[in-house]
Every structure is written in structure tokens, then in C-alpha cells.
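All protein chains but one are shown in place.
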Amino acid sequence: MNQPAALPGAPGAPTSPAARRRARAVLGLTLAVGVGLPGLLFGLIVALTPLRTVVPAGWSEGQVFLLHAVGLAVLAVVLVTFGAVVSGITVWWEMRVFARMSSRVGYNRVGAGGFLQWVADAVKLLLKEDLVPADADAVLFRAAPYFVIVGFALTFVVLPFGESLVAADLNVGVLYVLSVTALVVVGILIAGWSSNSKWSLFGGMRSAAQVISYEIPAGLAAMVPVLMAGTLSMQDMIRAQGAWPWEWNVFTNPFALVAFVVFFIAQLAEGNRTPFDLPEAESELVAGYLSEYSSFRFAIYFLVEFGNLWVMSAIAVTLFLGGWQVPFVGPEVYAAARGAPGSIPGAGWWGLQVLSMVVFVVKTLAVLNLIVWIRWTLPRIRVDQMMSLCWKYLVPFAFACFVGTLFWQLLVTAAPWAARATGYALTAGFLVTAFFFLRLTLRNVSAAGDRVDLTNW
Amino acid sequence: MAQNVRAYAAAVGTTVRSIWHGMSVTLSHLLRRPVTVQYPDRTPLPVRDTLPARYRGFLEVDPAICTGCQACERACPINCIAITLEKDPANPKQRLVTQFDIDEAKCMYCGLCVEPCPTGSIQHTREFEASSADLRTLTFRWAEKPFPVYKVAKDATYYPRAPLGSILRPMLEARRWDARGPEFLPPEPPKVTPDAPPRAPGAAGAAAPSRAAAGKEHKP
Partner (left out) sequence: MERLILRRLQADGEEMILNFGPQHPSTHGVINFMVETDGEVIRKAIPDVGYLHRSIEKIGEQVGYPGFMPFTDRIDYVAAMFPNEGYAIAVERLLQVEVPPRAQWLRAISCELCRIASHLISVGTMAMDIGAFTPMLHGVRERETVNDLMEALCGSRLTYNYHRIGGVAFDLPEGWRDRTLRFLDHFDRFLVEFDRLISFNEVFVKRLAGVAIIPAPLAVDYGLSGPNLRGSGVDFDLRRDMPYAAYPHFRFQIPVGKGFVGTVGDAFDRFYVRCLEMAESSKIVRQALESLPDGEYMAKVPRRIKPEPGEAMSRVESARGEMAYYVVSDGTEKAARVRVRTGSFTAMGIVDAISPGLMVADLVALIASLDVVAPEIDR
């Protein structure tokens, strides 16, 4: 009785002209939001970041200052919007990947491929009632989400999207990132305390303990590429690496490989991702420090959590995986295309910038996928086990890598071929490992009597 | 907590190995077809046709072969079947079933009524899609028109039942999601005010009880 008219014919194929038009409209809207919105934002980033250093001929100082200030303001808005949009798209991607991994079809109704579901979720969250508990500290309860989102948004200032596509290439970039992500701890603590609920307090303190403890191995592991590059600036660190995998930091130094693993794990913990998501565990009693938040304030926390995936991945890519370096394009190519400094560069240069940004985005998405994949494979670690993991395993390993890199750098200065040889060896080792892993994966499929089948989206 | 080097290295080793295996399993699932059947509009067949024959869906009564034995009414543990038999005024030897109501909202689809039926008149069909907005539409009245009881021949080997579902499906079609509830209760008496003339019961008054009494439990 409730059977809709779409049944005869291919499953899922709309049959009536009106339904077909509707499906096309939905697809168009999805592409507009899914490709258009990030594309627009990326385009703005590409356009605005280098232009801030441009000094048009004949303008007065005041006019140039005004131009740069406006450009900066627009860029700031673009970057924060980018953070929010990428957070939503990450939610969509994560849910689709999780669904497929658990033999389900995920979101696939709202928008083509379910892409607009995050928009719907965001709108739903915004439309909820904004509750502030009666006994909560009025000012701090309202302020806590803003600490968290400021800590998140500030990291975009130094993210190197491309060769010249960084909002501010601070010469203390790495230090800046590590410090600014610590603002999130402040936000969490304030949230937990001001909710005036014992479970929120617990959750807040647990989460703060987790993030603070894991800052240490993260920082130590981040020092390894700093030692290798000799600089704290994000762009210079990328320039010190090469484009090919055997020139990345992670493969040219065996200690850096271990440091990458340590850094990755520590970033998972700092971002409250499984296996370290105990403070927000749904299976536990409450959502921890978030339990009293609703509507937009809650949306901010979620935005930050998923946006942090991007930030974590981007920092890992910058420090260890060669950033935006494009193969076959060295610094002389960029310089040649740049032309005279102070003038607006030609199309070739813009093309190179876009190319470098594409490389950066692809690498970031790869690491992001890894984070998502780990989330849906591993269970979560208990609080005390998390602490012992940090202090007994990660910190000693991070120290060892740091000290090892000190000696390694001496070795490399004396014998540069060691870095190249290690690069080749570790890249080959990685490829062999990946081959065995994929072979095991395909064997899993046949061992269960299944086939590789990518249908049923 | 003294931990010797071996235990430490073993801990790291088992962690790496178990993560390796776990992640390869989840990645392999990414490559396999999900088992989800996307109901209701992306199924290759209507779901009710993929259900097995014994599926205990909505009950259907074929009045043509109902013998009026009331075995189903007695077997039902929750008394959701109500049968009333009366003598036919035209023919005193013939009995008529004047009420055969099954409250499908109360029914727990256990199948205990199907077993004692001597002719197989009451059966479970494979219909399950009958959501409606009013609970009372789920009381199926199989004796809207009173029917005579079926006389079973002494040496009968089978009973000519209508195809399963053929009587039920039109009834389900008639119960659209937005259909008004049936008129089980009399309409409320008209409110007489001194100035306004009394409204005639019927269209105007009937809408009120079907909305207002929707939550009331109807005892068949």
C-alpha cells in the first residue's frame, strides 16, 4: 500500500520525468555545495594569500596598508569558513566510510550521496533550544566554546596550503601551532567546570589531563623535523624537504619515522579521537564536559572536533610528509615564474600555486582518511591506560627519537649520502609493507567468501 | 611497576600486530558490498514478495469458508478477535456471522489463531505495510456484510480459499495513511445553544470524535 512508484526498473532509478528533474536538481545542489563551496574557498585562499604582499605601483603607504588590512580580514573570514566547511565535509566523509566498513550504506538521501546531511545536521543543531543550566556560571559557560574555536581557528594562520599560500609564514610557526592548540584545553576545562555538573567536571578534567599530557610527546616529536630542517617556520620546513617520498622527512631519517608515529598518536589524543575519545564516549554515562551544552554551542565543539582532523593531518603533512612540494618543481621554477617581487605574478605562477595546493590537499586527505579508519577499527582506551601509554611509551620514544636525531644530523652533515640511502630504503620498506597489507586485505575478502564489490551506495 | 624490556617490547609488538590485522579487516569491508537493502524505494522487488511463505504478517479471513466455530477467538491469548454469530432471520437453520473483528493493533502475530482453524480461512499474509494515522483503522472488520457460515462437507479434502492476500490487499489500499478513522463511535450529540440552531450530526460532528477519541482504546 505504501509501495512507491519507483519499483519497476533499476533499483534507485527515478522513473517519472518529475522525479528525474528532482534528482538532477539534487545532484546539482550537491555539486554546488560539495565542489563549489570548497572550490570557492580554496580559490579565495589561493587568490588572497599571496596578494597581501603585493604592493601596487603608485599607491601611497596608507592605501597599501588599507589594502593589506582588508585582504587580511577577508582572508581570516575565508579561513574560518574553510575550517567550518571542511569540518562538515569531514563528517560526511567519515560517516560514509564508517558505513561502508560496517557493511552498511551510510547517508545517501539528503543530497546526492548524502552529501548535504551535514548541512541538515548543522541546521538542526542551530534550531535546537539553547539551554544554559540555572546553576552554571553564566559568563564562563557561554565563553567556553569560544576558547575552543579560537584555538582551532588560529591554527589556520600558519597552515601552508601551497608554495606561497600561507596566511602568515611566522618564523616560529611550529611553536605557534603547538601553543595555540593548547587554548583548546582552556576551553575544555572552563566548559567542564562551568557546567556545574559533577560529570561534566570529571569529563573536563579527564580531557584536560589527556590533552596536556599528550602535548609533550607531540612537542618532542615535532622537534625532530625542526632539528632536521633547522627552522621553526612551516614553509621553510617544507622547503627543506623534497617532493618525492624518499625526500620526505619521515623516510630520510629512521628516527623521524618513529617520531611520525608518536606524533600521529599524540595528535589523535589531543583531538579526542578514538582510541582516545573517552572524555566524549557515548557509551559512557554522559558526553562528559559537553553534556550540558546544546544547540549552537554544542555545534561549535563538534565543528572543532572534526575540523581538528584537518588541522592535525595538515600539520603532520607539513612536518613529516613533504607538505606541498610538487615533484619536478623545485624552488628555481617558482622563482622563475614569480617574476619581479612586488608585482602581480603571471598565470604560470598561479598554476604552480594551485598545483602545490592540490598536492597538499591530497596528502592531508590521505592522513585524514587514516585517522578516520583508525577510529572505526579500534576500541577506546581507559583513562589510566591512556596516561601510562603517554608517559611510559610515547614520551620515552619521543625522547629517544629526539636524541637520535641529534646524532643523525651529525651523521648526515658528515655523510649526506646516508640521508638519501635511508630515504630509498625506507620508501622501499614502506611500499613493501603496503603491498603486504593490501594483499592481506584482499585475502580477507576471499577468506570470508566474498568478492570485491563496490556497488550499493 | 617493574616491567622488563621483554614485556615492554612484547606490548609494543602485539599492539602493532593487532592494529595491523584489525585495520586490514575494516579496509576489506570497505571493498565489499554492504548488506543493506534500501527500503522502500531501492529494492529490486517489493519487500513483501521476498518474504518467506510462513511470514506472520497481517491476518486475513476468507469469509467464504469461515465455519463460525470461533476456535480462533478462543485460541487468541490477548482476545483481539471478536466474533458474533446470529441466526439468519430469513432462514433459522442458517447461522450468520455478524461480527468478525480483529484488532490488528493489539495482535501480536503469534499465529495461534491460524492453527485451530478447520478450513484455513484465517491466515497470516505477508503484508506488513499498513501504517495509518488513526489506530482504529487497524481494526479489520471481516463481517461488514454478515456472511453465512460455511458448511464443511463430510469428505472434503480441501477448502476453496481465495488467494492469500487478495481480500486483505484492497482493504489495506483503502486505509490510506491520511484516511479518516472509521465511524465506530456514534457522533457526539449536537451542542444546542439558545441562539445557534443545532448542527446536524454527520459530516461536521463525525470529524470531532475521530480526532478526539483516537487515543481511546476500542474494545471490539
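By written order: A and B. Residues from 1 in each chain.
As a convention for this text, a contact is a pair of C-beta atoms (placed from the backbone, for glycine too) under 8 Å apart; a residue touches a chain by one contact, two chains touch by 3 or more.
These numbers come from a predicted model, not from an experiment.
Q: Which listed residue, A:176, A:202, A:310 or A:349, touches the chain dropped from view?
A: The one listed residue touching the chain not shown is A:202.
Q: Return the single residue from A:217, A:275, A:323 or A:423 that touches the missing chain.
A: A:275
Q: For the chain left out of this view, which of A:30, A:213, A:318 or A:444 touches it?
A: With A:30, A:213, A:318 or A:444 as choices, the missing chain is touched by A:444.
Q: Could you list which residues of chain A touch the chain missing from the display?
A: Given the touch definition above, chain A has residues 98, 101-104, 198-199, 202, 274-275, 277-278, 281-285, 376-385, 444, 447-449 touching the missing chain.
Q: For the chain that got dropped from the picture, name the residues of chain B it touches.
A: 11, 14-15, 17-19, 21-22, 25-26, 29, 35, 51-56, 75-78, 108-112, 115-116, 124
Throughout what follows, only the chains that are shown with their structure count from here on.
Q: Could you state the distance in Å from the CA-based centre of chain A to that of chain B?
A: Those two chain centres are 50 Å apart.
Q: Taking the complex as given, what residues does chain B use to touch chain A?
A: Counting only chain B, the residues touching chain A are 3, 11-12, 19-36, 38, 40-46, 129-131, 169, 172-173, 175-177.
Q: In the complex formed with chain B, which residues of chain A make contact?
A: Residues in contact with chain B: 1-4, 6-7, 11-12, 97, 99-105, 108, 373-374, 376-378, 392-393, 437, 440-442, 444-445, 448, 450-456.
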